[in-house]
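Data block below; observations after.
All protein chains but one are shown at their positions in the complex.
Our next item is subunit A:
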Amino acid sequence: MMITENKTILKDAVVKGDEPVMIIRNVYKSFENNHVLVDFNLDLYKGENVVVLGKSGSGKSVLIKCIVGLLKPDKGTIEVFGKNIPELNEAELDQVIARVGFLFQSNALYDSMTVRENLEFPLRRHWIKVTQEEVNTMVMNALEDVGLEHTVDMMPIELSGGMRKRIALARTLILKPDIILYDEPTTGLDPITGKEIIKLMVDIQKKYNTSSLIISHDMNCVRMASDRIVILLDGKCYANGTYAELKKNEDPKVKQFFE
């Protein structure tokens, strides 16, 4: 089944929960003459893992940066928990984004801070009134989720690539987000570490019942982590379906991803 008409895509989308936590409609984003997103549409339902598959440079990072307000789309709406992100002011945006975790491709751990300070940062900055004791517990719980309690007083530079990815994941988990956005979580890791990270992502999704939007072109990741796959091509949602469905697809543009 291949669908190019956006309206059809949304109707046929695999529905896991019944309430969408994120609705992206008719999003356009260009940088001068580079039209990155052209009428992009996507729904994300509660408890669902969606993988956005696309070649490098196809605008996957631009898409999730638009979702958290780091970039402003030229047109279109991005509703997260019913709030249209591009229209929010700074304070309203912070409130919505506190419920959205973002795992950056380069981890974005703060070099000048210890692991503990890295994890405390989003807690303290989102104005959450918590005591030091609660902060400590939350930090240790998040580290436990990723199996790295012993690194709490280390600096990011002392950690391996896989450990850094886990710490970055712990930092996004600390606010107990309802949605997690992963920007190429396995890129730059060896295949074994990559698989461990994917497993961790799946476990966490089950444990907290989060919805995830995973950006990737790693087929291991796509196979293991996806409930549904969206192929981003020419700035559009080109195809949409489960792994099994898309693998059987005969369209050469879809097929190229599964070879």
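Everything below uses one rule, namely that a residue touches a chain if its C-beta (ideal position, glycine included) is under 8 Å from a C-beta of that chain, and two chains touch if they have at least 3 such contacts; residues count from 1.
By our rule, contacts and distances are computed from a predicted model.
Name of the non-displayed chain as stated in its UniProt record, restricted to "Xanthine dehydrogenase family protein subunit M", "Cytochrome c", "Twin-arginine translocation pathway signal" or "ABC transporter permease": "ABC transporter permease". The chain not shown here is touched by just one of A:80, A:97, A:115 or A:254, and that residue is A:97.
Here one chain is not drawn; of A:26, A:105 or A:136, the residue touching it is A:105. For subunit A, the residues in touch with the chain missing from this view are 32, 65, 68-70, 90, 94, 97-98, 100, 102, 104-112, 121-122, 125-127.
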